[in-house]
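Apart from one protein chain that is not included, each protein chain of the complex appears where it belongs.
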Amino acid sequence: MDFILRKSLRALLTLCIVVTLTFVVLRTSGDPAIVILGTDATPEMIARFHADWGLDQPLPLQYVHYVGHIVTGDFGTSFLDGRPALTVVAERLPNTLRLAGLGFLLTLGLGIPAGVLAALNRGRLLDRLVVTGAVLGHSVPSFFLAILLILLLAVRWHLLPSGGANAPEAIIMPALTIAAGGMGSIARFTRAAMLDALRQPYVRGVLARGVSWPNAVRAHVMPNAAIPTLTMIGFLLGSLVAGAVITETVFAWPGIGRLIITSVARRDLAVVQCIVLLVATTMVLANLTVDLLYGWLDPRMRAPAQEDR
Amino acid sequence: MTAAPLLSLQSLTVRFQTPDGVVDAVAGIDLDIRPGEILGLVGESGSGKSASCLAVMGLLGPYASTTGSIRFAGQPIAGDIATLRGRSIGMIFQEPRASLDPVRTIGSQLREVLHLHRPELDAQAAEAEAASLLRRVGLPEPARQLRAYPHEISGGMAQRVAIALALAGNPRLLLADEPTTALDVTVQAQVLDLLSRLRDETGLAIVLVTHDLGIVAQYADRVAVMRHGKVVEQAPVHTLFARPSHDYTRQLLAALPRSEADRPAPKPVATPLLRVTGLARHFAQPRGWFQPAAPKLRAVDGVSFDIDAGETLAVVGESGCGKSTIALMLAGLIGMTAGHIAFAGRDLGSTSPAERRALRRQLQIVLQDPGEALDPRLSVATQVEEPLLIHRTGGDRAQRRETVRATLAAVGLDDWALDRRPHELSGGQRQRAALARALVLEPSLLVLDEPTSALDVSIQAQVIDLLTRLQRARNLAYLFISHDLRLVSRVADRVAVVYLGRIVELAPTATLFANPQHPYTRALLSAVPEPDPDRRGRTRILLQGEPPSPTALATGCRFRARCALAQRVCASDDPSLLPAEGGAQVACHFPGGAG
Partner (left out) sequence: MTSFPLTRRAALAGLAAAGWAGSANAQAARPNIVVAVQENPDLLDPFLVISNVSYRVQDNIYDYLINTDYLHDLKQTPMLATEWHRVDDLTLEFTLREGVKFHDGSEMTAEDVAFSFGPERIMSPQSRGYAPSRPFLGTIDRVEATGRYKVRVITKQPDPLIERRLAGWGAQIVSKKAFLAAKDWDAWGRAPVGTGPYKVTQLKSGESITLTAHDDYWAGKPPAASVKFLIVPEIAARMAGLAAGDYDLITEVPPDQFKSVESDPRMQVVGGPILNHRVLVYEKYNPQLADVHVRRALNLAIDRQLLVDTFWQGRVTVTRSMQLPSFGALYNPDRPFPAYDPAKARAELKLSKYDGTPIPYRCIGSDYYPNEVATAQALIAMWKDVGINVELVLKENFAQVYAPPGRGIANTSDTALYPDPVSELWRRYGKESTLQVQYKYWSDDEFNALGPTLVSSLDPKARYAAFQKMLDIYDHDDPPGTVLFTVGMFYAQRKNLNWQPYPVEHMDFRKEAFSAPPAPRKA
């Protein structure tokens, strides 16, 4: 309980810092009125815009109002089309959740078995294939991979639509793109964790007690290898969000990743803040989940370590 | 001698493919183990004793190949070893805790093995059987232990659990690979007694792999001595110790430090080189925000002693007693909670920083594992030179180089070693290099924290000889931290026995070994397996259980929970260190076992 409380307080602090930084950076790097209305906008138009959105008040006061509203669950209104920022974000959220969710499943569903199989076949052809593939997946820029997929699957073979989110199969290419990097990382990391677990003396101990090799791997090696892999999965969520930005842009996927680009470019503060808070909260929750899972997977994490000295 | 061998090895070879080429770990051995027999398999590390056991179990891994014949109960085992594992042959290993899966409870691991070998047991029966197995290996509160994870139990308990796991399938042969090397001497005695008892009760045959001739002398029926992958001598235990036939066996026996101390008691001096008074170190325990403050871990809790120039004071005790913490405080590597350290009459706490630096130069430390103490990226010469640079002493470059060379020569390393990196050296050479680094500043006191425990017996003897020579040549004083009482008896002038952060007995070596006053000292001494099979019958005081945690200290005497002599006064009064017979000082209400 104490553990969760401590983590939550730290998470809250993180969110406060994120909110403040976003506010300061967005507000001091270009007047949203000019960015949105254009350089043709007359002084009256700009004054009007400032008055409408409270931008004529001193920055600290704006900040206080802003934070005050957030605390009451009001994320403000989009400068661009006058809708509540939360509505704008909520409209896009399902798309990103679908994409990131499938990407995440692909990452884990393909990356982890690949890493496990590679470790169990260390030094053989399968291992080399996985390692090579993982390095490729990890190092090929997602933009390049995306265009390659489009050219092959959409332009050359007409198997999939080149972009958009209308057809159900349209998710395949962006999900693959978003998953590729993480898949590479997770495969390599799983492989390393498996090799490390395989080297541990308890594996020999388990075998000496008569447990068969497949059972030893399933019941002892894999649960132990899962512990370091879990940390990696926590990091992976962050790369999924970053990946969504590029992937959604290339595949014309109307999600949060693209929304944040346009919102930042146009200084649509309310929407940016809403997304930043959402992403930060997701990350914080994900890390909290990882920490809790960590404790569940690794009994050594539950109690304070007992020094053997 | 009439029973048919249970396990029979003929011309067994084990060959490893390593990056450096082919290594024959086992070079053709013939060995028989009969039912109900304890065979001691001794030799130094790399002699092939572990590899032979792993070959029997088929657990050598993908880079090894085995030839020769292995027969179990008359049947050759080659392909079907997997079916014998756990069921006919069990095995336990050196690191008991590491051989248990850290993320599964002990109960879960026991049930797994029971399910495998005794599928007829239902869940409830398996649970009961698991508890009864734990009882059989002498674990208290089996129901609670079943729910514990390996990290929650001590090393001794873990080895008992490992034995229970190995016995779950009712095997007829147990391969015990250095089963007590990682354990404290009192716990070692408990575990070895347990193995011996199991053999007596069930007729289990045991192969007891060890480097410790004392263990062999005390527990084995027959002994096979291995060297360089070969069995050089095989004999019943009495024969082997009485009439060793092979040179190597004789050499091993000669290298044994004898327990009889023969050093004269030193004469006290007016001003000791080092005077430690009331030294203490408490560690704060990690705790949650809303939890009450945890009790402090009192690793060292008021320790006082002197060391004279040229003298060796040994500090002995079991792991966790605080002896290494004392070493680290003396070396200035960690701070102290209370107490005074006076060096050459000067209190380190009240001297100027410059003077303290100069005094510190006189006091150097050598750590247990030279592999950890040396930087793997730097050459030996660089590392030995480093203290000279830090203390801005030793003259110019050429002079320093000469000093380094001379110091290395003093520890028996020639110029070859100068430009080597630590991984190119053997364990003994590494420890010599670490020693040279400590000696290069020409200290008057060396703190030696388990300096030989990572080394093989014969190498250990060489390093001890070197230390003795250096002491004589340079009038060095040693604070010698060790858990090995036999070793201590050979090197120390005086011995301090530490229990739970306190000195319970401090006496001249001869006095301590001949007439131990504190019950704990007596238990420690009696737990040491003596390398003399003829002394098997001696009465031993076996301690039960393990030292309590230094966080939860009871009132009164710290030792009373495990003490056979404890009376009411022991619970109320904490005994202080008082003079006793023979120049000893003892902290006990009933010194000498008067009861």
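Should a chain be cited, it is by its letter among A and B, assigned in written order, with residues numbered from 1 in that chain.
In the analysis below, a contact is a pair of C-beta atoms (placed from the backbone, for glycine too) under 8 Å apart; a residue touches a chain by one contact, two chains touch by 3 or more.
Everything quoted here is computed from the prediction, not taken from an experiment.
Visitor: Any idea which chains on screen the missing one touches?
Guide: A
Visitor: Which residue, A:L15, A:I147 or A:L288, contacts the hidden chain when the whole complex is considered?
Guide: Of the candidates A:L15, A:I147 or A:L288, A:I147 is in touch with the missing chain.
Visitor: Where the complex has a chain not shown, which of A:V18, A:V88 or A:A216 is the residue touching it?
Guide: Reading the full complex, the residue touching the unseen chain is A:V88.
Visitor: Identify the residue among A:G38, A:P58, A:G123 or A:P214 that touches the chain left out of the display.
Guide: A:G38
Visitor: Out of A:Q57, A:N121 or A:S162, which residue would touch the omitted chain in the full complex?
Guide: A:S162
Visitor: Hey, which subunit A residues sit against the chain that's not shown?
Guide: Those residues of subunit A that touch the unshown chain are 29-35, 37-46, 48, 78, 80-83, 88, 91-92, 146-147, 150-151, 154-155, 158, 161-165, 249-252, 254, 258-259, 261-262, 265, 267.
In this section, only the chains that are shown with their structure count from here on.
Visitor: Taking each chain's centre as the mean of its CA atoms, how far is subunit A from subunit B in angstrom?
Guide: Between these chains, centre-to-centre, one finds 49 Å.
Visitor: Hey, which residues of subunit B end up touching subunit A in the complex?
Guide: Residues 54, 57, 59, 82-83, 85-87, 90-93, 95, 98-105, 112-113, 116-117, 149, 151-152, 155, 162, 165-166, 168-169, 283, 285-291, 297, 299, 319-320, 324-325.
Visitor: Considering only the defined contacts, which subunit A positions touch subunit B in the complex?
Guide: The touching residues are 2-3, 5-6, 200-202, 204-213, 219-220, 223-224, 227, 297-300, 303-309.
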